[in-house]
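A single protein chain has been omitted; all remaining protein chains appear in their positions.
In this document, chain identifiers A and B correspond to the written order of the chains, with residue numbering beginning at 1 in each.
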Amino acid sequence: MKPAQDVLPNVPTCEQDIADLERVWRHPRGIGGWLSYTTHQAIGMRYIVTAFVFLLAGGIEALLMRTQLALPNNTFLGPDRYNEIFTTHGTTMMFLFAVPMMEGFGIYLVPLMLGTRNVAFPRLNAFGYWMYLAGALFLYWGVFTNAAPDMGWFAYTPLSGPQFTPGKRADYWAQMITFTEVSAMCVAAELIATIFKQRAPRMSLNRIPLYVWAMLIQSFMVLFAMPAVMIASSFILSDRTVATHFVNPAEGGDPLLYQHVFWFFGHPEVYIIFIPALGFVSAIVSAHTRREVFGYTAMVLSQIANGFIAFGLWVHHMFATGLPQIGEAYFTASSLMIAITSGVQIFCWIATLWTGRPRFTTALHFVYGFIAIFVLGGMTGVMLASVPLDLQVHDTFFVVAHFHYVLIGGAVFPLMGAFYHWFPKMTGRLMDEFIGKLNFWVLFIGFNLTFFPMHILGLKGMPRRIYTYPPEAGWGPLNHLATIGAFILAIGGAIFLANVFWSRKYGRIAGNNPWDADSLEWAAASPPANYNFEYLPAATSRSPLWVPPEDRTFVTGLRNDRREVLVTTLMDAEPHHRYVLPPPSIWPFLTAVAVTIGFAGSVFNAWYVTWGSILTGICLIGWFWPRRPLELEP
Amino acid sequence: MRTLSVLLVCCSLFALSACQREKRDLRPSPTRLAIFGDAARESSLRPGGPVQPQPVVTNPYNSSGYDISEGQRLFDWYNCSGCHAHGGGGIGPPLIKKEWIYGGEPANLFDTIVKGRPNGMPSWGGRIPEYQVWQIVAYIRSMNGEQPRSATSSRPDSIETNPQNILQRGTQGVTK
Partner (left out) sequence: MQKRSLALAALLILSSCAGHQQSVVDPAGPQADRIAALWWFFFWLLVAIFIIVMAFAVWTLTRPNRGLEQEPLEARHRPSEQKETQLRRIVTGATVLTIIILFVLLVFSVGTGKAVSELGNKNNGLAIEVTGNQWWWQVQYLNSDPSQVLVDANEIHIPVGRPVLIRLRSNDVIHSFWVPNLHGKRDLIPSRVTTEWIEADKPGVYRGQCAEFCGLQHAHMILYVIAEPEAKFKAWFQHALQPAAAPSTPITQRGQQVFLNNACVYCHQIQGTTASGQNGPNLTHFGSRRGIAANTLPNTPGNLGGWILDPQTVKPGNHMATIAVNSQDLQPLIDYLESLK
């Protein structure tokens, strides 16, 4: 039996301990068992795989859009179909790919990086995944029954109201949001609890890895931002189903109310996607330059500032609605201010790259790609922060270019790097480096070819969300170029998939720490056992695995006959008490089914709220039924 | 495998119902089946000639959310609300009721709109295109709860009470 870690050479591995841990943490069998998994690696992988499937779906939608726009007056897609496709593309990418992917990585990596065995609330973790999956399937059920949303991914009212979007399209959209935001809040709550209370002993706040800081900040942002979008989508849903008039102007409601509430979520949302990617970059940079990221305190403080300031920017999406000038000036100032926090982080990474010993692996290629693309996107962001400039380029392809630069450059490129960096940990094999570098260049070139011309198109007056344009507008050649770029991007995606599938079978065996990286996840086996570590490591430095092996410490004394983790104090991570995690359970799945019945049914008939609540109540009783016998002597 | 295929069949049956609700027939033919004003004979008596078999005409836009919504728009644009308000009636009889003088089935409503009726209902045949008459019929039926709830808009179209809205719109007609 291979030990779960081999980085503590002074510690004799105890076969009995390992056997006990294997038995206690073993996954339950059968389909019922598969539905009951509660280990964070399994659920994290589920999030990652599902989000990747939706990345592909969103990518196909993008290719369809680009095909329609490649030529003026093209007839590949009619207006209705095009509207459905661009709305579904945006919705899929934002709600069904970006946030869940980042969460999936967080769920997978954070307990490993903290040196603990699982997240704080494993069943809530499972429930969150099932809710995400249910919401995604619910929306795509609508997509395949001609009820794909068609009013734009932000669904402004009154266009998304009962008069102007007939049928159930906007209802599917609005309720999908409820599903995915419940899921996001579950993940946020458990990550915060895990990060605050389940760290390795001695991992004080100033020793937490930068990626974990990023996930902590992102989780707090989720808790504050997601309720806003739930409220906004509920405005739409109740206006459409039960004739309320929150945001329906024909009955006295206010369309701007919807915009404010939506963008209060919408702006932090992009930082919710982007901040974990910054964590990826920190982790990759420190491992592949073999030095600590420069300026740890500055990095942490600027990320926290980023999180706060992100909540004060939302009106920059509404500059064209005729706001008072002083308000506009305030939001210009705050939108510019956030460039400072991002800038500080870029400077720190460049400083790290400058003074480290870089190893030009594929992951580091993606980091350089990130710097190039994200900084350019940041420049256009600064332009958009200025009200007069925004009034010209708002709702044009300039904005489309900007947000793809910051989201693909700022989140997807680091994500690709993260795949190449952590694939050996997740599967035990390294991805092929040659194909990886090819992958990077194809993606980089394809991306720039697709989105750079869009800046020019926006300046030439091409608005967003138009299904066609006349030849005399002069937008044809650049659109054609962008479509070619889009297909090159698609090839890049195919190369990535090919690399993944090939490397899973034939990749070089990785071992625990192929990169000689510094954080604790590299102390576990590749792939990690369900219990992560045989003995929980302690963190005596910011880079625990760069401490010489003879100086590394670990924790003993946790029971191996039940699922136990160590809870430590908030500031200095002194061991505090032992905490028993529940065994695998089918109740999270059943509760998700009950909630789904309530949410999905309520779109068609309000009585489902009642039935769904009753069923959910029953499932929660099952979930929380106390286990016998009660522990008196833990 | 078998359960999976059964599940898929059931799901596709569901899908078919959604297809009708979400159908968007943007380019209707302007004259569909020119059964003009004889969609539903109120009586089998016909002057001269043998008794003709009754034609069966159904609303091609039944259960379609888009067309019910178009009917709602046309109801205002063509000023049906001028006499019938938004179903409550005024100069004309209410349109939300159980007892229809000339029948409440879609074919009867079609005839009423196309032929007109005694005591003030104008004849719109030859003016409002036939497909739009069917859309208005679908809307009237939806007011009476005869259309699926999921295809019917929730907007109740009550009489405009906000004076600001009335003043702003001026001569442009009642808000849709």
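The criterion applied here is as follows: contacts are C-beta pairs under 8 Å (C-beta built on N, C-alpha and C of every residue); 3 or more make two chains touch, one makes a residue touch a chain.
Every value quoted in this text rests on a predicted model; they were computed, and no experiment measured them.
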Checking the contacts here: which visible chains does the omitted one touch? A, B
Which residue, A:50, A:92, A:218 or A:396, contacts the hidden chain when the whole complex is considered? A:396
Candidates A:28, A:227, A:255 or A:583 - the one touching the absent chain: A:255
Using the touch definition up top, pick the residue from A:290, A:504 or A:562 that touches the left-out chain. A:290
So which of A:175, A:450, A:543 or A:602 would be touching the chain we can't see? A:543
Of A:344, A:538 or A:573, which residue touches the hidden chain? A:344
Hey, which chain A residues sit against the chain that's not shown? 78-80, 83, 151-152, 156, 158-159, 163-164, 249-250, 254-256, 290-292, 294-295, 298, 320-322, 325, 328-329, 332-333, 336-337, 339-340, 343-344, 346-348, 350-351, 353-358, 360, 368, 371-372, 375-376, 379, 382-383, 385-396, 456, 458-461, 463-469, 473-474, 478, 518, 543, 546
Chain B residues touching the chain left out here are 24, 26-31, 73, 77-78, 127-129, 131-132, 165, 168-169, 171-173, 176
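In the analysis below, only the chains that are shown with their structure count from here on.
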Residue set of chain B touching chain A in the complex reads 14-15, 18-19, 21-24, 26, 65-66, 68-69, 72-73, 149-151, 153-156, 158, 162, 165, 175-176
Per the touch rule above, chain A residues touching chain B in the complex are 78, 80, 142, 144-147, 161-164, 166-169, 239-243, 248, 250-252, 604-605
